[in-house]
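A selection of the complex's chains, in situ.
The first chain written gets the first letter, and so on, giving A, B, C and D; residue counts start at 1 in each chain.
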Amino acid sequence: MTPAQLRAILAEVEAGQLTADQALQKVKHLPFDDLGFARVDHHRQLRVGFPEVVFGEGKTAEQIVAIAERLRDAGQNVLVTRIAPDAAEALRAHMPAVAHDPVARTAILTVERPTPKVRGRILVIAAGTTDLPVAEEAARTLEAFGHPHDRLYDVGVSGLHRLMANKERLTGAEVLIVVAGMEGALPSVIGGLVDRPVIGVPTSVGYGAAFNGLAALLSMLNSCAAGVLVVNIDNGFGAAVAASMINRG
Amino acid sequence: MTPAQLRAILAEVEAGQLTADQALQKVKHLPFDDLGFARVDHHRQLRVGFPEVVFGEGKTAEQIVAIAERLRDAGQNVLVTRIAPDAAEALRAHMPAVAHDPVARTAILTVERPTPKVRGRILVIAAGTTDLPVAEEAARTLEAFGHPHDRLYDVGVSGLHRLMANKERLTGAEVLIVVAGMEGALPSVIGGLVDRPVIGVPTSVGYGAAFNGLAALLSMLNSCAAGVLVVNIDNGFGAAVAASMINRG
Amino acid sequence: MTPAQLRAILAEVEAGQLTADQALQKVKHLPFDDLGFARVDHHRQLRVGFPEVVFGEGKTAEQIVAIAERLRDAGQNVLVTRIAPDAAEALRAHMPAVAHDPVARTAILTVERPTPKVRGRILVIAAGTTDLPVAEEAARTLEAFGHPHDRLYDVGVSGLHRLMANKERLTGAEVLIVVAGMEGALPSVIGGLVDRPVIGVPTSVGYGAAFNGLAALLSMLNSCAAGVLVVNIDNGFGAAVAASMINRG
Amino acid sequence: MTPAQLRAILAEVEAGQLTADQALQKVKHLPFDDLGFARVDHHRQLRVGFPEVVFGEGKTAEQIVAIAERLRDAGQNVLVTRIAPDAAEALRAHMPAVAHDPVARTAILTVERPTPKVRGRILVIAAGTTDLPVAEEAARTLEAFGHPHDRLYDVGVSGLHRLMANKERLTGAEVLIVVAGMEGALPSVIGGLVDRPVIGVPTSVGYGAAFNGLAALLSMLNSCAAGVLVVNIDNGFGAAVAASMINRG
């Protein structure tokens, strides 16, 4: 249930077009459905500003389908992240309208296109080609939440001219999501060029002493550019959630 | 040099009240002053939205005084963080107007009170009494940047009633800075209660397997509340910089 | 050999119904059987209060079957944890009465239903759906040991209302096993709500800086709720053993 | 306010000896006092079974004294842990009845001797002489909470005969707190000898690859004796809290 839907129902009650009992029928669900293995949270959007999102990793295809159906039945859009190809297949078998992106590992069912009030555009930046899955997870999440966004890829710090050739795009963004693996230096450099919030997403790209993203994570946490914010390794989704909160008008 | 100062000068040129040469005299400094051991950045506010801030740790009292004087002479406010008591003493000897807060370890010289356009109030939350120095560093930085803010202290997750008794203060904030040591769970709990950006600041409070803030840092990075953003351990300053960027109107 | 069985034999000797020699025949096993690759411990229940349990990981199906047969022949119940599907298959081929739970990865043969004297009910709590295998390992172990228990799943700290809606179940439990991955904050929150022992079980659920459960483990060890006890990552079995010791009447 | 005090007041109301208003006056405090830097929790004993305890590390002597006075004024006993010698001095200057133990680093003010209903005696075991401060912190906490307890010190695993000579003391205890640094093997050995809960407390005793208690911590978490429970490094207080919860009759 979205805030708009709730407001509409309450307005009908206020206008005498709906009795309290009738309204109750419409708002009949508990804040969460108990599926035994999961409690589906229908009021999350009211509470934290974005709907319940299904984290696909570690869940069976059956569990994902069950949760997705419950969300859809409650009139909510469905976003599944970290979905495996076979689970996506199973989901599409039940809901053919689901859009699956194998690079971003997302599956999206749009029941009603979200039209949030926003402040500007969000820019998703990736240091290298191998950082794309994480960057795309962020971009797809922004799309699911209805926030305007752009992509700027393969602009790592060892080729500053590629970054500098895009300086206007950097300074024109309202929020910047910067995805980088290896030494993770890109958020520090960008943080020194713009006056808007920069969210660094370390990726597990790299080898040896990259230690699965630890090097990039530490690098971003210690950024000499004050004000760089960091999320978990490979957490494109979390970066997009935070960026959309900041970007709300 | 603040954006307002620069705009004023350019307006005078535009209005014919100032020749280009005269303007040049006024904007005479290079973007940075070279002190040999440091390059003082006078145009940072134009570029990234807040003035150059002096990180006091690891600098001698002489170096701090020299940089602060250069900033003041350029008409900028001065904020020194992580300043040792004796360096603060030395600074006040040169600039009696400096306000020193020994808990926050900050020294502030206000040349001109900043009046940024803001969206709302920032709430600085501390889980425990021992997290205060970091929380106060954040609060003092917000004060120096001119952003309205409130404090809510000693509301750790092992006493949820203390937190819940302040739920309205949580939901009324535009941005929330959440400072916590030990297990660092507070940002996760607060992130599930509000729909505004939450910036977690792990502190080095704790002992044993807290590993000087590592436990709290990992906890915040792995928050089950999507959208929690994290800065370095004990980095109250960085959290405040990011919060003020988000809060800009 | 259970304490009850031993007591019965000794009572018969005392009553003159059994000679010492005859009793000896009945208690004929050494405290342990030497299988070459393993020494099966028949007196563990006498000594530490629960029978020998077979840790299935790293053992071949043949080894597991051999040990289980030895235990069964000595009149003991059999509990195998971390059993792989094919080993479970092999075990059931030899002992059709074995109950295998593929989620909990347990196999149980009940020779004689245990009826321990207990103080109350044990509550097994899981923060998220992906923590279920570990929570179920705990629940199945409690079942094998004959301790009454309940389940409460998917009540993570980012949705406190789901937890609070079950507050009475929390305060009604004698011991609480709290299973959580990611930031592992749930034991801290629950530890602040109840006055009974809380056993935290970190899980390897999560990604990136979760470091296979390290984040949750450190979080629980540093809990700001005094009195939270911790076991190894994913160790649902160990938590259940400890909980049943505490719950003994 | 202890549960007994609250029950007495309610009984007077029930008996008509006290009006609701009068009762209100007696239960006048909010659940917590807001000292600005700290919220003193007066109802913790009602909620989690033991009164608010002051963690002295990282607090100034002034803060400790202020919190202690508030607790005393509310009729509660005061336990300060990790108190520095000078803070203890300051506390005793305000409250001469405070008992300070420099080895355990505790300060205790007994307003009313607690007489909890208990199940048995708690045994505090220390592997070596250098583990004493942590073991004594546990013992002093048990004393403050009114739980009967004994001490067994310097019985490390490299001299099993010293431990075995005390086997009856081990098996006679209701709960065992086992404090050990270096390789931290003692809880594993004891866990194999008794059928009661064992709480391992790793200490930061050792050098080199002990890594400030990490070796002992990992050792205890990986104990081959199922059912060993672990608290944070050097956390004698936490072990005592948990032990007293388990020992409640």
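As a convention for this text, a residue touches a chain if its C-beta (ideal position, glycine included) is under 8 Å from a C-beta of that chain, and two chains touch if they have at least 3 such contacts.
Worth saying up front: this structure is predicted, and the values here are computed from it rather than measured.
A.B. asks: Let me spell it out: one sequence, repeated, and 4 copies placed. What is the copy number of the whole complex?
C.D. replies: 8
Everything below uses one rule, namely that only the chains that are shown with their structure count from here on.
A.B. asks: Could you tell me which chains make contact with subunit A and subunit B both?
C.D. replies: C
A.B. asks: Given a C-alpha superposition of subunit B onto subunit D, how large is the rotation in degrees, taken in steps of 5?
C.D. replies: An angle of 90 degrees brings one copy onto the other.
A.B. asks: For the copies subunit A and subunit C, give the interface type as same if over half of its residue numbers appear on both sides, and as different if under half do.
C.D. replies: Because under half of the interface numbers appear in both copies, subunit C and subunit A meet with different residues.
A.B. asks: Report the chain whose mean Cα position is at the greatest distance from that of subunit D.
C.D. replies: Measuring from the centre of subunit D, the most distant chain centre belongs to A.
A.B. asks: What whole-number Å value describes the gap between the mean CA coordinates of subunit A and subunit D?
C.D. replies: 44
A.B. asks: Approximately how many whole Å separate the CA-defined centres of subunit A and subunit C?
C.D. replies: Chain centroid spacing, subunit A to subunit C, equals 39 Å.
A.B. asks: Taking each chain's centre as its mean C-alpha position, how far apart are subunit B and subunit C in Å?
C.D. replies: From the centre of subunit B to the centre of subunit C is 50 Å.
A.B. asks: Which subunit D residues sit where two or more other chains touch them?
C.D. replies: 217, 232-233 - these are the residues of subunit D that touch more than one other chain.
A.B. asks: Should the pattern of chain-chain touching be classed as line, ring, star, complete or other?
C.D. replies: other
A.B. asks: What pairs of chains are touching here?
C.D. replies: Listed by label, chains in contact pair as A-B, A-C, B-C, B-D, C-D.
A.B. asks: Which part of subunit C faces subunit B closely enough to touch in the complex?
C.D. replies: Spelled out, the residues of subunit C in touch with subunit B are 127-128, 156-160, 182-185, 188-189, 191-193, 206, 208-211, 214-216, 218-226.
A.B. asks: If you look only at subunit A, which of its residues touch subunit B in the complex?
C.D. replies: 47-50, 53, 191-197, 199, 217, 221-222, 225-233, 237-238, 241-242, 245-246
A.B. asks: Help me check something: in the complex, which residues belonging to subunit D touch subunit B?
C.D. replies: Spelled out, the residues of subunit D in touch with subunit B are 31-32, 36-39, 41, 44, 55, 57-59, 63, 202, 204, 212-214, 217, 232-235.
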